[in-house]
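Omission of a single protein chain aside, the complex is shown with its protein chains in their original locations.
Presenting chain A:
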């Protein structure tokens, strides 16, 4: 029997992950032990403090470049940058999730059968016992994402994927309004997510088989082994390519790339809006973080083989997102298709085989995260008696009713459209520039053309808000409480600042853009 050696673990380096998971466990205890009327306050404070503490650790670890916990976790530049991004965006999402002024009792409930605005529902809201399980679920998801971007082998990556996916499925089902839609969305997300996980696992198995044949080296699914196998393994490359394809499918599903995007519009629409914002910002960062690591670390030498296929996926994703956005009538679905198109742009960045491409992609993730959270923050505010008024026709004339919020939303939409002086412009530039230098002109052309198509649905909303007369059914904009206002203002300011002075963050991303293997 071989001796079992404990791998050495650098606890300081993985502290952010430990803090988030620990807080999640603590949150479960809080649910059990703290009186109901304090729970909301305690849970929100706890979650925000944990995010802050984890962020502090990320900053303190900024110069760490190691592989720890055996070969399981790589704490390097991209990991730290993306962990920081996830934590900052998650803090904003938590602010949205924690808001209780816009909707009495918060946007979340756990009782599936209670009808909104019924006597039971009202009693529940007045008792201030709105759902607080949402906080441990969110912290679990954040912790899973932190592992996901740091995972240095495929199994760790798979576990992390499940750790952050399972809470997300639940979170999607918790909407107070339109509960059936919400639960349907969660069900779809869960079924399709499980389906995609199976592809991922199958891919891991094939790759394990591929690595088995290297002489003098044991088989494994850590990235160093896979990297060595790509150039040395005598096994049939069919295993490698089939495995790579299946792996990519699992990750592209999370990233919402076509044709694996089908769940996105339904889930984005059905999920409670703060959760939609959380998914659009943080899940995207996590999914692309993993994609970057898999393709830049494990399969770097198969570069020329996966680029055409993934390029085709990118173009298809941009096309589907842009073209389908044109005819959407619901603002959340419109933002979902916009998010799909943005996944296409991010894939262009993933395929730019240079340090600038890597840093540009990371910059894009942060910039887009800020903007999209701000956009969903505005969506939570435009309401009538039945909750959020998400049908686009209801937004007509909003600029006359609430010029301030309409102006903020206009700014965000212009950022999505990539107008200069917004982060939308600088981040597209940061991605398309390296792609062009890397010889991927066709991807850039597709990107620019679809951006033009996408500008239409964005501007249509702008035109509706400002140039239409407000009708009978135009909802009012609820004056938000401090939490939502804070999230909204952070998002808008970041969009502006990253558009006007992107250099500091770009430098930071460039400094971080080197993987350890």
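Miscellaneous remarks
Everything that follows uses one rule, which is that a residue touches a chain if its C-beta (ideal position, glycine included) is under 8 Å from a C-beta of that chain, and two chains touch if they have at least 3 such contacts; residues count from 1.
By definition in this document, contacts and distances are computed from a predicted model.
Comparing "Cation:proton antiporter", "Inosine 5'-monophosphate dehydrogenase", "NADH-quinone oxidoreductase subunit L" or "Carbamoyl phosphate synthase small chain" against the UniProt entry of the hidden chain yields the protein name "NADH-quinone oxidoreductase subunit L". For the chain missing from the display, the contacting residue among A:312, A:463 or A:493 is A:312, taking the whole complex into account. Among A:93, A:196, A:224 or A:282, only A:196 touches the chain that is left out of the view.
Within the set A:75, A:163 or A:244, the residue that contacts the chain not displayed is A:244.
Only one of A:65, A:100, A:122 or A:188 touches the chain withheld from this view, namely A:188. Among A:262, A:300 or A:462, the one in contact with the hidden chain is A:262. Chain A residues in contact with the hidden partner, per the touch definition given at the top, are 187-188, 191-192, 195-196, 199, 237-238, 240-242, 244-246, 248-249, 253, 258-260, 262-263, 265-266, 305-306, 308-309, 312-313, 320, 323-327, 453, 456.
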